[in-house]
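A short write-up of the structure that comes next.
Every protein chain except one is present and positioned as in the full complex.
Per-chain residue numbering starts at 1, and chain names A, B and C are given in the order in which the chains are listed.
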Amino acid sequence: MAKTFRVGLIGWRFMGRAHSNAWRQAPRFFNLKANVELHTICGRKPAAVQAARLQLGWQNATGDWREIVSSPLIDIVDIVTPTHCHAEMAIEALKNGKHVLCEKPMGLNLKQCEQMFAAAQKARTVHMVCHNYRRIPAIALAKKIISEGALGRIYHFRARYAQDRLADPEFPLDWRLQKETSGSGVHSDINSHIIDLARYLVGEFKEVCGLVNTFITERPIAGEFSKGARKTGKVTAPDSAAFIGWMESGAMANLEATRYALGRKNHIEIEINGAKGSIYFDFEDMNRLKFYNGADPADRRGFRDILVTERDGIHPYVANWWPPGHGIGYEHTFIHAVADFVNACADGKPVHPTFEDGLKNQRVLTAVEESSKKGKWMKV
Amino acid sequence: MAKTFRVGLIGWRFMGRAHSNAWRQAPRFFNLKANVELHTICGRKPAAVQAARLQLGWQNATGDWREIVSSPLIDIVDIVTPTHCHAEMAIEALKNGKHVLCEKPMGLNLKQCEQMFAAAQKARTVHMVCHNYRRIPAIALAKKIISEGALGRIYHFRARYAQDRLADPEFPLDWRLQKETSGSGVHSDINSHIIDLARYLVGEFKEVCGLVNTFITERPIAGEFSKGARKTGKVTAPDSAAFIGWMESGAMANLEATRYALGRKNHIEIEINGAKGSIYFDFEDMNRLKFYNGADPADRRGFRDILVTERDGIHPYVANWWPPGHGIGYEHTFIHAVADFVNACADGKPVHPTFEDGLKNQRVLTAVEESSKKGKWMKV
Amino acid sequence: MAKTFRVGLIGWRFMGRAHSNAWRQAPRFFNLKANVELHTICGRKPAAVQAARLQLGWQNATGDWREIVSSPLIDIVDIVTPTHCHAEMAIEALKNGKHVLCEKPMGLNLKQCEQMFAAAQKARTVHMVCHNYRRIPAIALAKKIISEGALGRIYHFRARYAQDRLADPEFPLDWRLQKETSGSGVHSDINSHIIDLARYLVGEFKEVCGLVNTFITERPIAGEFSKGARKTGKVTAPDSAAFIGWMESGAMANLEATRYALGRKNHIEIEINGAKGSIYFDFEDMNRLKFYNGADPADRRGFRDILVTERDGIHPYVANWWPPGHGIGYEHTFIHAVADFVNACADGKPVHPTFEDGLKNQRVLTAVEESSKKGKWMKV
Partner (left out) sequence: MAKTFRVGLIGWRFMGRAHSNAWRQAPRFFNLKANVELHTICGRKPAAVQAARLQLGWQNATGDWREIVSSPLIDIVDIVTPTHCHAEMAIEALKNGKHVLCEKPMGLNLKQCEQMFAAAQKARTVHMVCHNYRRIPAIALAKKIISEGALGRIYHFRARYAQDRLADPEFPLDWRLQKETSGSGVHSDINSHIIDLARYLVGEFKEVCGLVNTFITERPIAGEFSKGARKTGKVTAPDSAAFIGWMESGAMANLEATRYALGRKNHIEIEINGAKGSIYFDFEDMNRLKFYNGADPADRRGFRDILVTERDGIHPYVANWWPPGHGIGYEHTFIHAVADFVNACADGKPVHPTFEDGLKNQRVLTAVEESSKKGKWMKV
């Protein structure tokens, strides 16, 4: 009979909703190798976490994350708190032999990531950083195409993660804009995603030269902390970043992350150019992958607009969803991640992106920050 | 304390999965006015329906739909069987005072639809035909824009529902290609959807002239019925249809439905042109609406590519989902329909599209069939 | 030594500018089989035609078209007047042994077209109707792809020619909206273009059922004819038209022409679906052709976005223009038409679309008008 994994979730806001949904939905749409029980959700505000428990479908609630990471009733710890909490929670969970799924970015800085990875190596349990975008069917298809060599030697990896909410100076200061809680702001929050996709699709970074920047340095303090008159606070983390660089394969890299691109809502744009073909992806059309095949007859070459929704195993992950053309959405990337994670836990095998991937990602983030500080190129 | 509706679902295949998901998910993402209990699922094959019960999250299973429609434990009957079963099931359920959600097309023919609507009027319960596409946020936004008069007098309603699976002559004969089970094949299956959208967005049809057609008249019999050697059977229902016509408002209509458009996977394409603006929608980019505003300054007019994912009540239905640009998918249209339906049941108020809408839709379908048979224009 | 053709152009407004440009440019970019001399331009207003002569590069000007069609100094007569003048001018020119290039639609009605074609057959000179869109490189590529059988059996030909200038009720009455001068208004003006493309790409029409319509029946009289107060006049020709039908090959046809589609500027949209592939074209992106190849591997099928700008004979007509990606524009379609026409004159060979094509086109136009009048299907 199939094993059952009891899950403890630490955190309950945006990512708590996305992860809870994934834990609920994965067993409905995928034939997992183990059962899943939404055992306990954790949050510091009792009323809020109780409401979340009911709304999101968890059996129990607690206000103390240490209960989750230490309870013998919990097999999997899923961490969706602000970044500064990840390391302590994850390390404790790993020490207690839990499988750990941790939101990105893995830690606040290189040191935390190194400690987390060391703990993971020692624990020998399954560990994963939730770079959910790897499991967009279109990205998984891109990986397949590249792995087959259909692009040939890669010349360019180019990506931009652009949103627009900070373009409004009235958008409030939140933990994502504070160094102590977020590490490196927009840089670690969303640049980390396209760094992850670069590493997944094209390989390791060799050296980088970049800038991290804060366009607006003072913002109103987010609702929950303000009293009476509207106060402002210092933005202490970058709100934008860009870098160029070289990958070990010899590919030129150009990555940019910003929340100042009006009209771009969740525009994760990737272009990869190789000697034999090119690939283009934009998350705002997440069910599509554009593929240019240099081997097509000369008079009919063009970017193919592939609707990545074919079943019967033709396209990754979509076999169990809906018919062709009946697209999926953002939340499905988490369901796919959870499904793969559960199967890995059942098999006792690693599942990418591991904590080692998270650490390597942080090395790139840190190298860009260093480069920005010193005004010169940095080896990763 | 909130009321709880116990739901009985008749059918468990494609639409059974989509509806079950909607019943499970609606209470997680919407603050419904009543609770929902996935009480009983019904199907004729005991093993399959038991498996479906577990996979889709229902408490009980039965092989007899009459149990569902008559059980005092059931408040809402959701019918997702092939079309020829709808009328009998729905009428029986209505007679027993159930709220009824019925998949489209409502019935096999005009007579069935009239009987169903009569039963609904008598029952005074809530009834809805599941034209799920009305509740795509982009379509709901289109409705809002049109209702505000932003398009002015409507000149053109133009739509095409195009898929491609029948372009392959080896695609097997299934109930959708048989007159007895489907009514009018592709015409009633998918033309009904764009007729519904036309009625929703622009109003009633006045007269039509069209054709229903069968490109491939003999097909292999679908897997589950074939024995030994591969047998073929007669396609007795249309596999394509097109019509032009006039709407009561004076708008010219042009609608087409086909499963022979290679490369079009679920291409529900709609264009509406008015004296002040135009709207364009394509389901394959379901999170977008294109809107041309004739009142924009002359040098900067152009179709606006609206990503219909703004929260805070800006865009319909998306308030409870994800941040801007984090799109939703096909299944969400059912969740929205179920959410509205549950609220209507709680309020005891009608919810569109009602059985009256289903009947009016059938009148258009029938008029097109008649027109095709007689080779002339038909009043609706 | 190469022969020189002396050209006489009748008309000098919009089409006069486009044709003059084509006569000037064709020899600059194509190695024609004969030289071309812009000999005489003709118009009824002496000052205007003199200005046009200078501006457009003609050697002589005249006010009398009979001079052009009868002069021994003229080899080629190019007719760009309003439609009602075509037949008389073309027939006279043909009688005098001229090669004739005539703007579309060929004539006012079936009778005129028959007479014109009869005159052309008798004359044994070269005759061409200027359906310039055949010679868009993307359309010529579509023709090549279809001719190779790459689409297989054609199921659907679907086209819409949509513009928006009549959506404004203040747009003035001009000759195009008068029956006596235009024949059938928007129907003959632009529906004729997509009928031509249907015939070019897919073959002959068998039967049709359609409507011709006038949305706005009274309009201000065009500037040049109004006196003092703004007068209105009766719109006597259709300003919109739509029809469905069957082609001889068994393809279903759906064509629509309108000038009431706000935001559509010169939207000639064509989709052709076959058993093996599909093609999509939109004139507003005239340098592109979308091609779906059903034979591509299942996981990487998608409409290819072909930029039809490859040189070295890869793409039709573009060899002599600019490097890849350096697109051409509207006027180039006329240059290509003139280049092919001149070469045909030099060779004494027919060049499509001939007057026979123009006649067949008119048969479709007329059948749609008849269908509209009688409310039933008509054989073409």
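Everything that follows uses one rule, which is that a residue touches a chain if its C-beta (ideal position, glycine included) is under 8 Å from a C-beta of that chain, and two chains touch if they have at least 3 such contacts.
Computed from a predicted structure; not experimentally measured.
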With the missing chain put back, one of B:Phe5, B:Tyr260 or B:Phe291 would touch it. Which one? B:Phe291
Contact residue for the chain not shown (choose from A:Ile244, A:Ile314 or A:Ala346): A:Ile244
Tell me which residue among A:Asn35, A:Thr236 or A:Asn254 touches the hidden chain in the full complex. A:Asn254
Contact set of chain B toward the excluded chain (per top definition): 141, 144-145, 288-291, 293, 296, 298-307, 310, 314-315
Touching residues of chain C against the unshown chain: what are they? 14, 18, 21, 24, 28, 55-57, 163-165, 264-267, 283-287, 307, 309, 321-332
For chain A, which positions touch the chain that isn't shown here? 155-156, 158, 160, 162, 164, 167-169, 209-211, 213, 215, 240, 242-244, 252, 254, 256, 258, 260-264, 271, 273-278, 292, 294, 301-303, 375-377
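Operating definition for what follows: only the chains that are shown with their structure count from here on.
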On a CA-centroid basis, which chain has its centre farthest from chain B's? C
Would you kindly give the rotation angle relating chain A to chain C, two copies of one sequence, based on a CA superposition and rounded to a multiple of 5 degrees? 180
How many angstrom lie between the centres of chain A and chain B, each centre taken as the mean Cα position? 35
Chain A-chain C separation of Cα centroids, rounded to whole Å: 54
Could you put a whole-Å number on the gap between the CA centroids of chain B and chain C? 41
Going through chain A residue by residue, note those that touch at least 2 other chains and give them in order. 307
